[in-house]
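Note that this complex is displayed minus one protein chain, with the remaining chains in position.
Moving on, here comes subunit A:
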Amino acid sequence: MEHLLQHVEQWKGDLEKWVRQLPPEQLYTALVVLLLTVTFLLLGRLFKGTKSNTIVLAGLSGSGKTVLFYQLRDGSPHQGTVTSMEPNEDWFILHSESEKKNKIKPVRVVDVPGHPRLRPKLDEFLPQAAGIVFVVDALDFLPNCRAVAEYLYDILTKTNVVNKKIPVLILCNKTDKVTAHSKEFIRKQLEKEIDKLRTSRTAVSTADVTNEVTLGIAGEAFAFVQCHNKVSVAEASGIKGEITQLEQFIREHVKP
């Protein structure tokens, strides 16, 4: 033991002598370089963290989000889906782009369950979202019109969405069926419902923290073009795999 201690003492002495030997400028520059690299690493991490390349799929339960998720990832919804209990998230290259030879950055897609009890999960992913895809069931639209409009209204008035101007794509799913409504019809209906919601909600809230934002222009009928963040409408069919408009949206907002 004592031998060891002696050796350690010796090495310490040697080290000190060597350090003292070095000119002070070298020491200082070395230290500064070290500090700089550490700061840059941390900053880099921070930036990577806040740079958002996440696409969030949201919508009512049963609108087809999980099917779309697997279409994007694997090109087919495998054997079908059931009501999701947890969000699906993954980093991947879009299936249709997987044939391209050049290296494409993977996209992170999150499929948030639509069940009302699981709505708070959406708030976990919104801060990192580069774009939101709101999936609407074009087939079963009218009975659920109010619920769809309420959910959409809540998303459009979240502070995150408004401040970061996150673009929203309203995707009308299940358009392969004959009785599915067209996207224009759905857009008009949603605008009408949100207009009504706007009046009934803002008429009462003066100090409401969550819904600080009034959508659109007061006094005029609400239209999606009035939103500060870009809101667009598109059609798709998850089961059949017709998701070109959705992929376009993704490529637009997540740089490949």
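The working rule: contacts are C-beta pairs under 8 Å (C-beta built on N, C-alpha and C of every residue); 3 or more make two chains touch, one makes a residue touch a chain; residues count from 1.
Here, contacts and distances are computed from a predicted model.
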item: Options "SRP54-type proteins GTP-binding domain-containing protein", "Autophagy-related protein 101", "serine C-palmitoyltransferase" or "POP1 homolog, ribonuclease P/MRP subunit": UniProt name of the undisplayed chain; value: "SRP54-type proteins GTP-binding domain-containing protein"
item: Touch residues of subunit A, complete complex, unshown partner; value: 46, 48-49, 60-62, 64, 66-67, 70, 73-93, 98, 103, 106, 108, 111, 113, 115-120, 124, 127-128, 137, 140, 144, 146-147, 150-151, 154, 196-197, 200-201, 203-211, 239
